[in-house]
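Sharing a structure here in structure tokens format.
The complex appears here without one of its protein chains, the remainder shown in place.
Coming up: chain A.
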């Protein structure tokens, strides 16, 4: 069997990552790769350790063991487990959203998108000093950042609400805004923690279009945690399945869907029953071969 495409040019390689909280092993010796330009889905039952993996990738937790390597398109490599969380966003260019939305609710939609462009604006303002005395270069940079914000507002259909406080938006719009805010940092890898949670089917469909569009026009690689299997199957190129912090399956959506261990994990079948299912499948496979 040839190596899968994501092994050839990975944007993110997770190597033997373990995360312990006291006695609890939330992630256990996890290794997987996310391909450049791919939409990689991380799935698993509640408490499987998906958010913990995200927190390790984005530096909010330091993994107890293991390596997280991020490779940019230009070949530069960043070892994420050694970097401070804000550096991971600023220099390794990994952006994320949160399972429970974290917008700046008292700031307007536009301001949320401007805060996301903090670092380039900070440089343009000469670390504030030049901007304070009215340097024209900063004015231009600010105009550009507003243009960028407008571009994203257009994509998420929120242009007409740009001047409203983010906390006033309906839930679905807040989810989209959080994605746009993450995209305003111009990330190489965008990590989305359950972006479709709480969305109705129409919104969920729009979200799929948005994510596909982000990949196509921005070339950003996506890593997403998702419970909604229809979303996963529809848009992802590669699925990694976790259960109790252990990777139980890794492959294309079709492969994973057919994996008896995944079926068992999702249907809550006992371990010996898994063996039975596997045997049954083996028989089917044998028969097909003959």
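Keep in mind that, in the parts below, contacts are C-beta pairs under 8 Å (C-beta built on N, C-alpha and C of every residue); 3 or more make two chains touch, one makes a residue touch a chain; residues count from 1.
What we mean here is this: contacts and distances are computed from a predicted model.
A.B. asks: Suppose you had to identify the omitted chain by its UniProt name; would it be "2-oxoisovalerate dehydrogenase subunit alpha", "Chemotaxis protein CheX", "High-affinity branched-chain amino acid ABC transporter permease LivM" or "Cysteine desulfurase"?
C.D. replies: "High-affinity branched-chain amino acid ABC transporter permease LivM"
A.B. asks: Touch as defined at the start, partner being the missing chain; which of A:105, A:157, A:209 or A:230 qualifies?
C.D. replies: In the complete complex, the chain left out is touched by residue A:105.
A.B. asks: Using the touch definition from the top, which of A:80, A:114, A:179 or A:264 touches the missing chain?
C.D. replies: Final answer for the missing-chain contact: A:114.
A.B. asks: With the missing chain put back, one of A:164, A:203, A:218 or A:234 would touch it. Which one?
C.D. replies: Once the missing chain is taken into account, the touching residue is A:164.
A.B. asks: With the missing chain put back, which residues of chain A would touch it? List them for me.
C.D. replies: 58, 60, 85-87, 89-90, 95-96, 98, 102-108, 110-111, 114-119, 121-122, 125, 128, 131-132, 138, 142, 146, 150, 159, 162-165, 167-168, 181-182, 185
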